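The other protein chains are all here in position, but one chain of the complex has been omitted.
As written, the chain order gives the labels A, B, C and D, with residue 1 at the start of each chain.
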Amino acid sequence: MDRNQLKKWFESPAKMGHKYSLHVVYFCTGCGIIEIPPSITARWDAERFGVIPVATPRQANLFLITGYVSVKTLKAVIRTYEQMPEPKFTVGFGSCPINGGMYWDSYNTIKHLDKYIPIDGWIAGCMPRPEAIFIAVTHLWTLIDKEMADGYKKYKENYRYYRANQEQLYGKLDWPPLFSEEDKK
Amino acid sequence: MKSLKKKLESSFSDIKINITDDSRITVNIKKDAVVSILNFLKNLGYEHLALISCIDWIEENEFELVYILSAYMEKDQEYNEKEKKTILVKTRISREESKFITVINIFENAEPYERELHELFGINFEGHPRLTPLFLERDYKIPPFRKDFDTRKYVKDVFDKIPSIEERKK
Amino acid sequence: MSLELLIIVAFGGAFLTYFLGKISSKLRNSFAVLNALALVVIIACLYGQTMEKSFYFGFFSLPLILRNNVLSWFFAIAISVLGALSVIFSLSYMRNRERTDFYYLMMLLVNAAMLGIVFSGDLISFFIFWEIMSWSTCILISYNRGPALAAGMKYIIMSIIGSMAMLVGMLSLYTTYGTLNIATLSTLVASSSHGYLLFLLIIFGITFGIKNAVMPLHTWLPDAYAEAPSPFTAVLSGMLTRMGIYGFLLIMYVIVGAGATLHLGHGFFTFNNILAWLGAITIVIPTFIAMLQNDAKKLLAWHGIGQGGYMILGIAFGTSLGMAGGIFHTLNHAIYISLLFMSVAAIQYRTGGVRDLNSLGGLIKKMPIAFIGGLLGICGLIGIPLTNGFVSKWLIYKTLILNGAPFLAFAALIGTWGTILSVYKFLHNIFLGQLPEKYKNIQKSPFSMRLPIIVLSFAILLFGILPGIPLKVINAIDVSLGFKSLNVTLWGIASDSGTLNTINIFAVVLVFGVIIWLLFKAGRKAPKVDQYDNYAAGAAIPKGKYHYTVDYYNPFYRMATPYLKDFVDVFYMKIAKWTQNLCNTVRRIYTGYVGNYVMYIVLFMAFLILIQLKWSVF
Amino acid sequence: MNELGLLSNGVNPVLLIVVPLALAFAVPLIGFISKKIIKYIPVLAFLFNLIIAILLIPKVLHQPIIVKIGGFQPPFGINLYVGTVGILFSTLIALAGFLVSIYALNYIKEGPKEKYHILYLLLLTGATGVVLTGDIFNLFVFFEILCISSYALVAYFGNRAGIESSIKYLIQGSVGSSLLLIGIGLLYGQFGTLNMADIANQIQSASSPSIFVPMVLMITGLGVEAAIFPLNAWLPDAHSSAPSSISAILSGIAIEVGLYAVIRVLFTIFGASNFLMFFVFLGVLTLLIGEMSAFSQKNIKRMLAYSSIGQIGLIVFAVSLNTQYGVSAGLFQMISHTLGKGLLFLAAGYMIYRTASMDISSFEGIGKKMPYTSLAFTIGTFSLIGLPPFIGFPSKFMIIKAALAKEGILFTVLVGLVLLGTVIEGAYFFRVVQVIYFKKGNGNQERKEAPITGLIPMFIFALLIIFIGIYPNFIIKILNSAASELLNKIDYIRSVLG
Partner (left out) sequence: MQIWGIILSPLLALVVGIFFLGLSRKIMARIHWRYGPPITQPVIDIIKLFSQKSISHGTIFDLGLILSLAGSFVVILFLPLGQMCPLSSGGLLAILYLMLLAPLGIALSSGEAANPNSSIGISRKFLLALGYEVPLLFILLAVMTHYNTISLVEIVRIQSTTGWSFGSLPLLLSGIAYFLILPAILGIRPFEIAGAGQEISSGANAEFGGKFLAFSTIQHALHEFIGISLFVNLFLGGWSLFGILEPITNTVWGVILGIIVFLIKMLIVFILGLFINAVFPRFRIEQAIKYLWKWPTLFAFIGLIVVVLVK
């Protein structure tokens, strides 16, 4: 682990900060949520990676989407994602958020989640075990290091398209657009 | 069980009753007698309406509504499986008009069941106070639980139509 | 600038405003304000000179004496400034109300009567101005009809009892000493027997206790404050109720003299000790009752009673520090309680008379000045270090602790926490939280309302940071009442057993505030966001239902509500009901049959003769 | 024309009685000439009386005038004793009579107007007579004139309530006067003379039981008219059903005259000082019962009647303190009560006339419709409660000072009770003021003010209340000399018997 290299700390404390203190708002959707509590408690202890569950999206920077997302829950997911402060990363659990997984033909589940909100990382496995989650966390570290985990930047640039996709799915949305035109520049 | 069967047959005309092995009675009845039989059974002690479900007989072009009733155990009785008595009241309504009367005034807890049936099967129940959508977010031309609803086609024209961000950008 | 000119201007101005009102409301308004300001100017230049003039009316050879010393000047300047501010405030508050000339007449009459009380040199004029004040207050309390009438009735009965008690006390003084001049009395009275002194203190104590709402005699205050028109409540709560404190000072330290009052009775049961304990009870119970109130003005009214307890505690303790604390607290309380009532009035003016704490919210976005007034008001009420409340409370606590009365100090301190809880509920339910839909487009309060709020808020901060200004005058009062003087510096009290230096507290808070503000600015810019972009576990924010106000301290209510009913009020209501029945039964003596009447006459005669034969009494 | 003659050699006090009596009988004669002038006669009569009384005051102040009627030397002939007390009361009667007669000019429109004015004149002559006479039988005669004319006037409206209450008043009054007559008879039997001074002179020698019985009889007899506690059952009905002008006179003058008679009998004739202690308790009892029963009243005039009982209790309490200051305080309270209660009844009269109903709840919002009358009513209430600028305050001030001057816890307790009575009084009067000013009046708000003739007496009453309230020294001199005259009966005897 490269956590204690002081040189890296002084180069970019912000990036190191984001790496080693990922406050998670886990969104209890689908069957993945069963995996989160054991990862927090004594046997697997997510805290040693600096990963702590927090109550509100305002305080979080990692968004775990655990399992399939139904049409109704997507509204809540989008709203939570938009309420998170800026450098935010999302990780999808299992195959359902990728392409709908075994609910590929269901009328009520979202097939490709990344059409609506940007996803930085996926964890394979029909509900990955805590070890897989920690591996994902380490991968996320490398992504952050290489500036590749830039889902939130993509969301900001082509917010119009994301918004269009969402409105195509829901018709009129009842909350104002997050980024109006002028503050994008 | 037998006494109940005799009692029902005596008080209702053209009623078919058969008792399955695990002490459950299924009663098939015409749709206009449903309300009276429900009242009758409620007075007999079957106050618990467990569920209202519906089967879509697409060939006979009919919906079959099933009212599952069971009796609460007395306070002093401790619970054992054999004693548990459940009754299924079945009736057939036509598929085109898909209309039926509500049973809320007999069993208040029928309200969400009827809303679900309305949303997923398109059966509207007259007299129901709030037939608003319960689970689904979007509106469907053909209610999804009907047999003639093709989910794959629906997925193709709704979800696949939504382009990914790169395509939309071009 | 002589005193009688002041009194003439005050009373004359009041009646003149009434008649000008008949001509044109604009003329009346401007004249009222001018009159009030003139009073302030006259009193201001009366500073320092102590003089005494007596005028011989045809009233049983009793002169009407007007005198001015530093104690009366202190109260007078507070009365006149507060009166002027409340008149300015009521310019726009009463614009579209009926009977406004009558209202202005009564307002200026009350001010004039209070000035009269403060400047009167003998008890008979003190009593006359006292009566005029209590009558015009009761008329003003029952000004807006409906429930205000019951409040007015309750007030007038208690104040008549008070003035009757004072009449008896005053006349017993007149019969034993033949004079009512306060100066001569203060020399004569000190020598009389302890029993007589105790009788005097208790009789006058009842009057001033009722006016200052000390615990058992406080029941009129919540209804009166809640029902009176708000600008008047500012004056009523600010200075009028504190005439009780002036009265206590007058009777305990001027007439009976500091030496005598302090060791009346022995051991625990001295008069001062009992008064101090009454003050302590008056602090604790009303403050916790205030938490249960859902009506903004009722809540502030209960705090009015609570804060009165601090003043009584300060004064009853009889050390120079305690006296300074008590008197300074009277001034501070006048400032911040009238500020709070004015901000509630501004809210009422804009939201059409709504003052229920459960249906307001988020008004900070629409009325920022009222919020600033409210915030500084409650900071003063709690005693946050940079406000004036802190300095006077600090003085009171210091005396209590250093003179070995920890349990009294505990009562006072726990009162502060009761205040914090109930007062934050007041601020939160009105100003913070979600703005209801129906108040979406209310405008700011008019300028004539914002001016007094700004002035009073500035006064709170000024006296909080530079307490030396008022403390110099209060020190002079201490000396005039016969206590040793404190060395008062511009920023607090410097004494061997612990100095108070508000300037360096202010400097430190300022320095750290700026540093952290810069640190805050250094962080990434945080854009402002609408109230509906809020965390609700992903769901949409329900409009109008997302503001937590109803029984704000629910867990505490469930524990404390049964004990916090106002038992004294219930008891008084029982007495009132009982007298009502008694009167009905008494009336039944007149049965209406002539037979009974004639029988009464004969019985009366027989009774007389029987008495004479048996005991030959006559 | 002999009246003018009498005027020449200094005013003769007998005129005070003779002129109204003569005019009373002249009214039917003038009635033949023209009905309209009748109602002006009482005004003239009492204006004349008022002028004479005011002229007599300076003369009487330094030494009382004894008028011997028919030239007989006392103790044989009837003599009038015009002391300061007498002149004080007669000015009061003349003033009140004059003002109420102006009020009655167009307050009394329907009903037998002629009879009203005759009885009105008779009533006030009786009152002046009682006040001025020095002879107990003469006292009884004038007392009878007073009572009978008031019985008749109470029934003036002729409605059921009026007649019923006047019958009740008649029965009690006659019982009272018969007791009075028996008392006078006993005294006459024992001392052989009817002249007060003579009896007072011989009374020391007589044994106590023999003078106690006539004293009790006379006091009870007079007490009925003076409305002391057990004897005043007639007052509420009489005052509430009489026309307002009459009830103003009844509670303003008639009760005071009755009380004067009781005091005169007690102080000058019998001089029983320890009997007065009983009267102190009786006064406080009357006060409390009067105030309490007034508190639960719905009808405005009954309330005012009961409050008169309360005030009488206060006066009895003050007078029976048996000190110079106490008696003058009592007399001061009498004057303030006459003025205050008179003003209240007059104001209430027109309020009832406008709202056509007597209960208080119908007066809602009348402050707007009749601003001057309600202002007068409020001044009346404030003065009765005892607020500073009005006459009630100095009189209450003197009473409490007198009570506190007497040592002993008993009197402080009694003062406490008296003040409790004032609190109750304040409560119910404030309730009425609240109804008048602060309740929103329903229906039309245009101003239906009382007529001018109604407003003038009210205005004068209010003026007097405020003037004496601010400047009480104006009448202190008369009060002190009256009190001293009442208290020391020796120089009363010496001045009459010489």
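Throughout what follows, contacts are C-beta pairs under 8 Å (C-beta built on N, C-alpha and C of every residue); 3 or more make two chains touch, one makes a residue touch a chain.
Quick caveat: nothing in here was measured; it's all calculated off a predicted structure.
Engineer: By the document's own contact criterion, which visible chains does the hidden chain reach in the full complex?
Structural biologist: Touched by the chain not displayed, across the whole complex: A, C.
Engineer: Please identify which residue in A:V54, A:M127, A:L143 or A:A164 touches the non-displayed chain.
Structural biologist: Considering all chains, including the one not shown, the answer is A:V54.
Engineer: One chain is left out of this view; which of C:I382, C:I477 or C:M605 touches it in the full complex?
Structural biologist: Selected residue, touching the omitted chain: C:I382.
Engineer: Among A:M16, A:I110 or A:A149, choose the residue that contacts the chain missing from this document, as touch is defined above.
Structural biologist: Missing-chain contact among the listed residues: A:M16.
Engineer: Tell me which stretches of chain C touch the chain missing from the display.
Structural biologist: Output for chain C: 362, 364-365, 371, 375, 379, 382-385, 390, 393-394, 397-398, 401-402, 404, 406-407, 409-410, 413-414, 416-418, 420-421, 424-425, 427-428, 431-435, 492, 497-501, 504-505, 508-509, 512-513, 515-517, 520, 523-529, 531, 533-537, 546-548, 552-553, 555-556, 558-559.
Engineer: Go through chain A and note every residue touching the omitted chain.
Structural biologist: Answer for chain A: residues 3, 13-14, 16-18, 20-21, 23, 41-43, 45, 47-48, 50, 52-56, 58-59, 61, 85-87 touch the chain left out.
The working rule: only the chains that are shown with their structure count from here on.
Engineer: Counting C-beta pairs in contact, which chain pair has more, A-C or C-D?
Structural biologist: Between the two chain pairs, C-D has more contacting C-beta pairs.
Engineer: Just curious, how far off is chain D from chain B if you go by their C-alpha centres, in Å?
Structural biologist: Chain B and chain D have C-alpha centres separated by 95 Å.
Engineer: Distance-wise, how many Å sit between the C-alpha centres of chain A and chain C, to the nearest whole number?
Structural biologist: 59
Engineer: Distance-wise, how many Å sit between the C-alpha centres of chain C and chain D, to the nearest whole number?
Structural biologist: Taking the mean C-alpha position of each chain, the two centres sit 45 Å apart.
Engineer: Quick check: what residues of chain A touch more than one other chain, meaning two or more?
Structural biologist: Residues 75 of chain A each touch two or more of the other chains.
Engineer: Sort out for me which residues of chain D touch chain C in the complex.
Structural biologist: 167-168, 171-172, 175-176, 179, 208-209, 212-213, 216-217, 220, 223-224, 230-231, 233-234, 236-237, 272, 274-275, 278, 288-289, 292-293, 295-297, 306, 382, 385, 387-389, 393-394, 396-398, 400-401, 404-405, 412, 415-416, 419, 422-424, 426-427, 430-431, 434, 437-440, 470-474, 476
Engineer: In the complex of these two chains, what residues of chain A are touching chain C?
Structural biologist: Within the complex, chain A touches chain C at residues 27, 56-58, 75-77, 79-80, 83, 86, 174-176, 183.
Engineer: Help me check something: in the complex, which residues belonging to chain B touch chain A?
Structural biologist: Counting only chain B, the residues touching chain A are 135-138, 140, 144, 149, 151-152, 154-155, 158-165, 168-169.
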